Structures are given as structure tokens and as C-alpha cells.
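Here the complex is missing one protein chain, while the rest keep their positions.
In this document, chain identifiers A and B correspond to the written order of the chains, with residue numbering beginning at 1 in each.
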Amino acid sequence: MSEQTAVEAPIRGSSRSTIRSRLHRIDSRTAPYLYVSPFFVLFGAFGLFPLGYTAWVAMTNRTLLDPNWSYVGLDNFAALIHDSYFWNAVENTLAIFLISTIPQLLFALLLAYVLNTKLRARTFFRMFVLLPQVTSLVAVALIFTQLFSHDYGLVNYVLGLFGIHAVNWEAGRLSSWFALSVMVTWRWAGYNALIYLAAMQGIPDELYEAAAIDGAKPWRQFRHVTIPLLRPTIIFTVIVSTIGGLQLFTEPYLFEPLKQGATGGSARQYQTVVMYLYEKAFAGTQFNFGYAAAIGWALFLLIGVISLVNYLIVRRIRSAEA
Amino acid sequence: MKTFLKTPRRRATALATVVVTLGLVATAVVASTASGGRQDTVTLRVGLFGDFGYHDLYTKYEATHPNITIKEDIESYADHHANLAKHLAVGAGADDIESVEVGFIAQFKSQPNLFVNLKKLGAGSLQNQWLSWKWQQSIAPNGAQIGLGTDVGSLAICYRKDLFKRAGLPTDRAAVSKLWPTWQQYMAVGKRFEKHSPKGVSFFDSGSNVFNAIIGQLNPAYYDSHGKVIVGSNPKVKAAWNVTMQGVQSRESAGLAAFSNDWNTGYKKGTFATVTCPAWMMGYIQGQAPKTKGKWDIAAVPGGGGNWGGSFLTVPKQGSHTKEAYDLVKFLTSPASEAYIFKQTGNLPSQPALLKSKAVLGFKNPFFSNAPVGKIFGTSAMSLKKQILGPHQGDIQTAVSNAIQRVEQHKQSPASSWKQFLKDVKAVA
Partner (left out) sequence: MAAVAHEARVRGRRRPLSRKLGAAGPLTYVFLIVVALVSMFPLYWSLVVASHDNSAVAAYPPVLTPGHELWHNLHRLFNSGEVNVDFWSALVNSAIVATVVTVSVVLFSALAGFAFAKLRFRGSKFLFVTVIATMLVPVQLGVIPLYIEMVHLGWTNHLMAVIAPNLASAFGVFLMRQYISGSVPNELIDAARVDGCYTFGVFRHVIWPAVRPVAAVLGLLTFMTTWNDFFWPLVVLSPRNPTVQVAVSTLASGYVQDYALVLTGTFVSIIPLLIVFLVLGRNIIGGIMRGAVKG
């Protein structure tokens, strides 16, 4: 039946039908391109030039202020491979990504599940999970740096109640990764939960009813009805979170106590790749735009590879048709 | 029409279309009104990163120059300088007058072609108005003068009298100033302090603040007169590092980063007894820890002269009213204006005539136990000989702040941290 989604106009014997069938053919051939064109026109206008420009700049030694610059081919990329700070940033980014994204998405799924059940004040709770997105970044930065402050933070205070020694969250490597993951999860779990919730709304009742009749408890219903039907949305959140997570900038940037340099801590313990890019391009005195562009494209490659890997992993969720 | 809008879906679509159209129209309207104005008035835009206290001065200037309107743009410190760089790079978007703080002046002046050479507009004759080191700080390698100085930070040591008393140290500011003519002696006083200090109180707030103060007094420091980076080879820089490490390792440092949250809290809770203090820090301390009024005092900084902070007003070449902009800059940095600003905001003038004036010399600050702050900061500013800055000064400063913090956070020994710092400097220079 789905083979016939393309045009099959009703066959009637009049000339009106041949015109109509011709129109249908034109429609089916042109409509798709017409519908995707707004995106691509806009992308062509505002996305293509920046992409091409930064690809070009990555092969020069351009700095922001100096009018003298020259083409250097792949030198920036060669330097990047030997740049231990770059690899340090990659390691930090991957680690923070893993620690923050996986629990966050699982939590979002759980939250969506709960918000989908029969609740009193359901709308109220559903709106509350979006508040972290509404809160200004200044407030977020202040609160989380205070929470994880070494001498005055709430977290260390609570740890102290259990006799645990105060942790210098910002100074340590793992500890800063953990603190940032908490920050990221707090900000984005509700966002993803709502996306899952919207998708869950599209699942018809009969499927749950049928499963219940078959004797399936809620958990099994979740596993065999909800998750398979949620598959496209799960793929979506995994890929989008991968991209966003590997591009993490704002949270670690705000977490830093030293207001200049964007180095991600005194030993670059939580400097992400985009932070490193920002440090090279804007934060210091280098304004080394060429090198920053190279970092950007290396990141592009990295995200592409990892997104693909994640996609292949998540794709193995049994789809609804199987 | 009524039947067409019958279904809620159609109504929603119609509403959406109306909204989008209205939005685009509104945008166009807003744009056109924003660019309105009479043809013969010149609007000068001044880009600042804080309140420089210019409001009344604008009014005065507009009164005597009826064809000039002045508008001010303020952004945060980091955003202002980052955006200035971006606008200069693209060749559009900068204001007619752009303030540049001393931390960024070196890198902007290394590209003098982006700014108007104020000497060409007659600024050369004004040279003696300013402290000589201040004037030199904005001179480009090719000799062009790209900015005129606004205020200076100068340098002193702000200390907590009550904490000194509890540790058995003298509290009178003259006596305290005598305790530390050199930084070595400053660290020695720190050792004395730590012996009897109250629990949880360190002698100074941050190794980087101390280190940067020492560097600010060196000549040459990071750069030699030819613009070459001499961090590794300059024994004075290593000596500054050593003396700072002495203090850090004697546990005299609270290990804080300047302007961080914990640093702010530190003022309130009194976790450090001394802090290197430019003139503008006074207002900061007052705002952060109002309850500590009267507990503070100010003593001379070891080494005599010093400076932390201060700004310049520049005129980007891309502006369309550079002559008028220069006239306004001249006015805003004139002795009369700087004296007025000093009265309003306490920003220390950069001009020796004012620093020796009665107004400045007689200025006392009750929050700081009525210390004659005008005299103390004025003296410090005038005893500074030279402060050579190089284009990548900021990066070197970040690298060393991190290096010191690594030691304070017990992540590296001073020796390995210094090694890494040198590596970082090489990468930057």
C-alpha cells in the first residue's frame, strides 16, 4: 500500500482526468523540493558562506587584527595533531559528554514517562521541568559555582555531614567533570523530557490496551510498546545531544573563576574543544582565527564520527515494525 | 471571510501569517526610526565597558557644541573588548570612541593602522599632561599615539587592621608601610602573621595578584624594548616567581582567583588580611563587604610604585567623524574633566598636575579608617617609572595565573609549574 504513496490519480476516462493526473505528477515531483527549499535557501544564504569561509581560513594563518596573512595549507591541522592541549580538550569533552548525556537522557525518559501518567496538576509539573531553560545563564553560573565552592558550597557542606572531606570541585579533573555534568543535566533534562513526552502522546491507546490484555505489566508495556515507537525520537535526542554535548561551551565557560583566558581551569581540566577554539580566537590576545577554524573543522569531523557511532548503536533498538 | 475562518486551524494559520507579517513590518519600522535624525547633527558614539562617570561631561560638551549629540554604549569588560576586536577585524561596527583597558591596549596598539594616530590631530602637544609611563603605554611600535589616558589604578596594600592586631602585628599605616619596603620583607611579615593568625585566615588572597603587582613594577618585565619576549631569560621575572612561591609555600596565600565568587566571599568573611589594592578596588571592597567598614586601612605597596588597571580612549579609523571624536576625547581627558570625575567616582586621574593637587592630596576615605588615599595612590602612581607592555601580555598573564594556581591547588610543584609556564609562553609568543 505504501508503494502507492506516490501519485496514482483516480483513473477516469475524461480529459479533465489527464490534466489532473498531469498536475498530480508535477505536484509529486516538485512538491518535495519546494517544501525543503525554505530551509536550504536560508542555509544557502546564511550557512554556506560561513562554512566555506571558515574552511578557507583554516588553511591560512589569519588573525583577527593583522592584515598580513598567508595560505598555509594543512599546517594548522598538522599542528593540531601534535597539540597536546587540543587532545586534552577532546578527552575532557568526551568524558563530560559521556557522564552528562547518558544519565541525562535516561532521566529525561523516566521523567517523560512519569509526566505521561495520570497525575494531578500534570500541566503544572510539565511546565516546571522547563524552568531551567528559562533561568538566565548568569544566575545559573552563580548558583552552580556557589554550590560547588570549596569552602562555602552546599555540596561540601552536605558531604561534611557524612564525614566526607571537602572536595575542591573546580580544581580537580574528575570532580569538575562531575560538577559540570550536574549543571548540564539540570539544564537539559527537562528539555529532552518534553520532546519524549510529545512523542509519547502520539502513541495510540489500543497498543497499550492490547499489551495489557496479554498480561503485560507497565514495565513490559514500556519496553515493548513505548520504546519501539519512541525509536525515531530517541535517535533524534541521541544525535542532537551528541552534537550539543560535543559542542559544550557555555556551562564550562561560566564555571571558570578566573575571568580571563577561557582555559578551563588552572590545568585545563575542564576545557572543552569549543572552549579551546574560543580561547584561540577571542579570549586571549592571539586572535588566531586560522587555528581556531582548524579546531572547528576537526571538531566537525569528530562530531560526525561519534554521531554516526551513536546512531548505529541506538538504531539497534527494535523498531515498531519488526 | 467568516466561513473561511471557521475552523480553528484556519484561524491559527491566519493568525500566524499576520504575526509574521507584523513582525517583519515592525522590524523594518524599528530600523528606520533608529537611523533617524537631522542631517547636520553629528552623533558621536562612545563605547565603554563600565561607568566612567561621563554623563555630566556629555551634557556640558553638548551645550557648548550644539551640533554634537553624544550616545554611550556600555558592555561588560570581556564583551566590550572581544566585540571591539571583531568590529575592527571586519572594518565596521566600532563606535566613534572606544575605550580600551590597559590589559588590552598592548595588543590593539600593535595594529596601529586600525586607529587614528592622535598625534596627527595634535595630541603630541598634550604629552606632558599625563604621567610619562601612562603616555607610553598607548604608543604604538611605529610611534603613533592611539589613545589618551583616562584613569590609572595605581597600587597600594589594603589590609585588615583587626586581623593584624590579632596576629600581633602593628596596625598604624605608617608602621605597616615600613614593614615591607621590599617583597621579600612582605613575605617575611606574612610568616609572622601566619604564626599567630586566627584560624582560616591567610596573609594574602592570591599569589597571582601579588605576582602581577611585582611584574607591574619591573622594567623590563615580559618584553624588552625591541618587543621580544624575555620571560624565560629575565632573571627579575624568575625572582618575582620565587618570592611569590615563597609566600605560597609558607601557606600565606588563600589561593583564590581574583573576582571569583569565593574571592568576594573572602572579603565578607575575612579570609585574607592583605590584598594588592588599586584605587578602584576601594569601591569594590565597600560594595562587597559593607560591614567591614573601619576595619580596613591602606599602606604603601612594597617596591614603591605600581599600577593595576586604567584605561584609554581611542578613535578607530573606520569612524566617519574622527576629528569630532578626537575633540571629545580631548575634552573627556582634560585636567578639568578628570578632576571632576575624581570627585564623582573616585577614579584616580592619570595626570601629575591633578595628583599633586589639593583635591587629590586631601582626599580621605572613611571606610578605610580615613586613610589619605589620594596621597597614597597618587604617590604610588607617580613613583612608577615605566611599564612596558607587549602584544601578548594578556596571554602571558593568564598563563602565569594558572601556573600559580596550580601550585596553590597542590597540582604541581613550583619547579614543574614554572617549566610548563615557560612552554605556554613559547606557544603564545
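Convention: contacts are C-beta pairs under 8 Å (C-beta built on N, C-alpha and C of every residue); 3 or more make two chains touch, one makes a residue touch a chain.
Model, not experiment: these values are computed from the prediction.
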item	value
Contact list for the unshown chain, restricted to visible chains	A, B
Touch list for subunit A against the chain that is not drawn	1-2, 4-10, 20, 23-24, 27-29, 31-33, 35-36, 38-40, 42-43, 45-47, 49-51, 53-54, 64, 111, 113-120, 122-123, 125-140, 142-143, 146, 152, 154, 186, 190-191, 194-195, 197-205, 208-209, 212, 218, 221-222, 229-233, 235-236, 239-240, 243, 247, 249, 274, 277-278, 281-282, 289, 292-293, 296, 299-300, 303-304, 307, 320
Interface residues of subunit B (partner: the chain not displayed)	8-9, 16, 19-20, 23-24, 26-27, 30-31, 34, 45, 48-51, 55, 71-77, 79-80, 83, 86, 89-93, 259, 261-262, 264-265, 268-269, 280, 283-284, 287-291, 309
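Following the convention adopted for this analysis, only the chains that are shown with their structure count from here on.
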item	value
Averaged-CA centre spacing for the pair subunit B and subunit A, given as whole angstrom	37
Subunit B - residues contacting subunit A, complex	77-78, 82, 85-86, 88-89, 103-104, 106-108, 110-111, 113-114, 257-263, 265, 271, 391-395, 397-398, 401-403, 405-406, 409, 411-412, 428
In the complex, subunit A residues that touch subunit B	64-67, 142, 145-146, 149-152, 168, 171, 257-261, 263, 265-267, 282-287, 289
